[in-house]
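Of the protein chains in this complex, one is absent; all others appear in place.
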């Protein structure tokens, strides 16, 4: 029978959207802490791993967490209100049980290896995804996810675009476990008997295990899988490792192509909506960026994309420049520029609004991953460096009146940097005495 | 002269959006009433015909009613906020007077026959629409609607997508009647005189009938039409009955094609956005479904479409499975699955969110009609039955850990049902002793 209180995880996202305004997290700003934080305000663009996620499910085999709502953090990124971010981690030899959700997902493997199976009414497709592989899971697609490795954890980040409500979505699991009940149990005895052409006791025994207690329920939605079960599942999977980025429905590999920026300090891999139909449909670009310890991604801004950045490995200091967040709606007169700085580490998320200048300093070897919302035709405008530098395209006559020094002096300053995109963050420490103080 | 208080129906939808939160209606849930309604909450997806509509106009010849706002019922269907549903009924030999609205309409004939005339600045097109015919009326198109039959009432349902405001729209009538004034009367004497190159007394007499009182105003916006007037209007109409579904602007016939699902228990007719440019533009699919008394539409979910279902004829019990509606925003911990059940009868409306599993039991011969919002590429995932059954595509190894019984036993249960889509809702009553209890 349907228990009186069919409890939950089912309602995966609803709870998440509630507690958002509580846990606004912030980390100090180095140098200019007293300045950019003098108002006592927190950094609305920085979502620390330890305080900005709501745990939807957690057991010994892994967890599912969802990031706070972006639009509840700051009006400055209100247009992210239809987007949510989900983190999934699982131990070796485990399975995330079959389920579907009322959201489109764009899934990226940050670490480890996954066997992803999409189940449709007329068949199924299994793919092996490695680090840097991405795949769209259309709303309502039943899927399950295996970590087939014997040693490595699997870590996945999903961009979720809900269908029924702008910010909320929901996972529907087929299984009854200790954590939640099968959605099939929501139907009445009559409906189930007619649908399965079977007696209700039989259905209960086979699908829900309630009657006899002899077959124990799973502990939750992430479960252990035996080596031979995994091998059987792997046999029918298509490897996507040979794929590049063109197929309509198959996973694509972010790192299986030439980086768009590359030098000895860093490499930037990117797939744009123009190059991939799954991304075109969602109007999102994806980037994966490697930076060496001590390097700097030079100041730049995205022309139209709002960037959601996820730190995968390493640590960094980020500086974002924007208007001061309003404290009171009444206060109109005192507009101020503000540096939104943060020290980022693994699993942290940072949002870079379109047109806001930003610079990133890798304080250790660093890998981060980017969802670029509103990504089609986005242009990255660098403000320093040899290539892609918007400042170097301003004519001398205009530089002349734009800056206090003469146009020639400004051009000389702009042209001094011979690197592009990534540079050494502390050139003077490496080449002492190069400048006179 | 312009009367001091031009009162009226003109403002058709504005009032409708006000009283929405009041009349939330609900019908009991059979079997599991104490369970799914134990919280005292109502069913936010069920809009009963008698309590969920606001009457915009009503006289002896017919009425116009608009359904409450979806988004004011439940956050779970907030993404329906740009959609409204309008019901129109008229007696034989009547005319709904010429008007336009600031909304796109998708009109479907539920019962009877209509002569629909779309008037554009450069011409007009008249179509005869029968039961199951649909037609888009682009925003701002002046149109009028005749019930040309001598005996049968006309019943129409319209999906409205407002242009100036997400939820509100407005009908603008050319006529002055007892119920409202012509929008032409909003203009000043000077503007009218110059525009019609005529004296204001003449304009008043011909268009508004205010001056002399000799020609009586119509009682309202639905009026009687003489047999010979109807015949004259019918002469120039194109019959759309021979049409199938391809023309850009013409009506299309939902039932003039092969059903997508069909057996002795039911038939499902559907036109998707992929097949019709009018529907593609609105991203809506249309279905018309017949079910025999005692049959069951088996549990299934729509992958991405939010379905607005209108009962045309007959009665049914519906079971929808979703998360428990939140009572208080504070209450985060107690997530529960809930069966949202309702007894549906003629003119009732029910909303099925994307990804929410649903089953429908026809308690009499039944016909219902469906608007599938966000309909492009929607996939119907059945959870039981031979065809289109997503459960039958899950591999044995995964069934094994998903359900308490062994994978083989689960497969045996899944494969027992040999019907697809529609089945007998009470097979055991027909074939006694088939199962051992």
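Residue numbering begins at 1 within each chain, and the chains themselves are lettered A and B in the order written.
Convention: a contact is a pair of C-beta atoms (placed from the backbone, for glycine too) under 8 Å apart; a residue touches a chain by one contact, two chains touch by 3 or more.
This is a predicted model, so every value here is computed, not measured.
Engineer: Please pick, from B:202, B:274 or B:408, the residue that touches the omitted chain in the full complex.
Structural biologist: B:202
Engineer: Using the definition of touch stated at the top, determine which of B:53, B:127, B:144 or B:356 touches the missing chain.
Structural biologist: Residue touching the chain left out of view: B:144.
Engineer: Identify the residues of chain A touching the omitted chain, counting contacts across the whole complex.
Structural biologist: Residues 30-32, 35, 38, 75-79, 296, 298-299, 301-304, 306, 319, 321-324, 326, 329-330, 332-339, 341, 353-357, 359, 361, 374, 377, 379-385, 387-391, 393-395, 397-398, 400-405, 409-410, 413-414, 416-419, 423-428, 435-437 of chain A touch the chain that is not shown.
Engineer: In the full complex, which residues of chain B touch the absent chain?
Structural biologist: With respect to the unshown chain, the touching residues of chain B are 2, 4-11, 14-15, 18-19, 95, 97-98, 100-102, 104, 117, 119-124, 138-142, 144, 162-166, 168, 170, 172, 174-176, 180-181, 183-191, 193-199, 201-203, 205-209, 215-218, 223, 225, 229, 232-233, 236.
In this text, only the chains that are shown with their structure count from here on.
Engineer: In whole angstrom, how far does the Cα centroid of chain A sit from the Cα centroid of chain B?
Structural biologist: Those two chain centres are 38 Å apart.
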